[in-house]
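To start, the structure under review is shown below, and the notes come after it.
One protein chain is absent from this view; the other protein chains keep their places.
Entry: chain A
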Amino acid sequence: MDDWTPSSLIKPFGARKKRSWYLTWKYKLTNQRALRRFCQTGAVLFLLVTVIVNIKLILDTRRAISEANGDWEPEQDYDETLGRLEPSRRRGSGPRRVLDVEVYSSRSKVYVAVDGTTVLEDEAREQGRGIHVIVLNQATGHVMAKRVFDTYSPHEDEAMVLFLNMVAPGRVLICTVKDEGSFHLKDTAKALLRSLGSQAGPALGWRDTWAFVGRKGGPVLGEKHSKSPALSSWGDPVLLKTDVPLSSAEEAECHWADTELNRRRRRFCSKVEGYGSVCSCKDPTPIEFSPDPLPDNKVLNVPVAVIAGNRPNYLYRMLRSLLSAQGVSPQMITVFIDGYYEEPMDVVALFGLRGIQHTPISIKNARVSQHYKASLTATFNLFPEARFAVVLEEDLDIAVDFFSFLSQSIHLLEEDDSLYCISAWNDQGYEHTAEDPALLYRVETMPGLGWVLRKSLYKEELEPKWPTPEKLWDWDMWMRMPEQRRGRECIIPDVSRSYHFGIVGLNMNGYFHEAYFKKHKFNTVPGVQLRNVDSLKKEAYEAEIHRLLSEAEVLDHSKNPCEDSFLPDTEGHTYVAFIRMEKDDDFITWTQLAKCLHIWDLDVRGNHRGLWRLFWKKNHFLVVGVPASPYSVKKPPSITPIFLEPPPKEEGAPGAAEQT
């Protein structure tokens, strides 16, 4: 355009005129010279205007662009995020479609490296014995699961079979043995290894070393094995190096309908393994549950904090039961993960919930305690309107009427200052000692394991003096201390609304779980109507206890309370027994009685002013500590309180006695 301008400005258009018909016609009409001049000026003006408009346009566009860019500058963080993402992308879509995998098996060390990156390394002493299994995504090479099965010990091979069966076909499986992995490797497990194509696996012998790489349902990609020469020695270390060809991303994925839910499922299933049918291509288990809403739900807007560590399978089970409970509102749930772990976060994302990671501050118990504090503070920050919070842990099953139970009882926390919490867990509620899902108790101990915390209690009392990291305290032990509890009590149900299934944990092991948690009663009846909730208020409860004691039949105190015949073979009666309890903290006889009853005996739980309430042989059974309990007045003068001697020697009590 601009190039044209100068040519239009060429001034003199000479004197010669009559040539073209056009000009002739023009000249005939008017004065030629004047018209020509007019045309010329017009053209020049036109061109000038065009140029101006053009320049204006350019300037305008420039300004608009710079305006839009102005203050809205990109953030630097972004580059960092991008940087982190890059390597994984490169691996997924790069030209090289082969992974090189190294697997090492020996007596004291195992490691697995994928493309030079160590994904497993275990050379700790006295740990990690057995068969280590790693699952890789066949399209990306990402580690999807990492497990160790101590098949030297019984039943671990069953867990391994369960796990290997859950792995989707086509995945890359890596197995390696550390120390010993054959002693309790039974036939089913060996058959499974054979079906995977392994030669040495089914024949694995005492202290053999073994490394295996294969595709589930596909070819074996490499295997090495070294037999132990003698009973007292180990096989030679083996190092297996093999190439694993990657398949295309499409092959690795299922063809689920394209919905928002399935998008979440796909993201989850391409990253992790070991969650069973949630990732099955045909007919996967639902990840949305839509349980019935609760009519008049008083806890609909109460935030739920799920305290979690790095036990993603537990978390998965827990969230399933939580999201299936009637009256749950998923947007009120926040999962707090103690540590920068990815897999629990993936589980949270699978269910479309909010997850928050907490970088570890201190060690062990203090760490759990700091995690609790951060989680509770965050919960009340995220839901500033909330007056309560429900606190759950990742190793709990949640009863179907959990929220219904809370909805019916939560007003007590508001109306009764003498309450500390509402808990879904009855420490003494075992299969044989709990009966009535509609019955509630008041207890002086704080059971935890699914409980409701009042915001004012947390903000005004607990948060300001929460144990600092250098005090290596358990948060729940601290909360049970008299300085914190200040004589207040918790409401609990007779039949627990939560079930503690965790057997791996800080204070937990298989034996301990079997002894104290496995036989716990757990309510499975939906929509239980709680009985006489207002009678749980301070004064009303005293009246209720007095009424109960008045109508209770006094048991034969000459009999041994550890004998089954101590209680008559009736049903639906109320019985009372009096035991010796000299002071408020004298629990000698109670502890012995609890042992006999096979209930929690590691410390005192479930008492209310020297009174314990439970069921025995379908009868309501009351135990009163005399003379410490104010209910001692109900003791007939003729009755001598039962005294049980503690065993002379301290038996080796199993480990710690807490249930965090």
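In this text, contacts are C-beta pairs under 8 Å (C-beta built on N, C-alpha and C of every residue); 3 or more make two chains touch, one makes a residue touch a chain; residues count from 1.
As a working rule, contacts and distances are computed from a predicted model.
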Chain excluded from display, named as in UniProt, from "Palmitoyltransferase", "Ribitol-5-phosphate transferase", "Phosphatidylinositol-glycan biosynthesis class X protein" or "AP-2 complex subunit alpha": "Ribitol-5-phosphate transferase"
Absent-chain contact - pick from A:T50, A:S153 or A:T591: A:T50
Selected from A:Y104, A:F163, A:W210 or A:F380 as touching the chain missing from the view: A:F380
Touch criterion as defined above, residue of A:C39, A:A124, A:L239 or A:L472 at the omitted chain: A:C39
Option from A:N165, A:T285 or A:Q331 whose C-beta touches the chain left out: A:Q331
Sole residue of A:A249, A:I356 or A:V533 that reaches the chain not shown, by the stated touch rule: A:I356
Residues of chain A (touch criterion as defined above) contacting the omitted chain: 1, 4, 7-8, 10, 13-14, 16-17, 19-20, 22-23, 36, 39-40, 42-43, 46-47, 49-50, 53-54, 56-57, 60-61, 64-65, 67-75, 77-78, 82, 260, 329, 331, 336, 340, 352, 354-359, 361, 374, 377-378, 380-385, 459, 464-465, 468
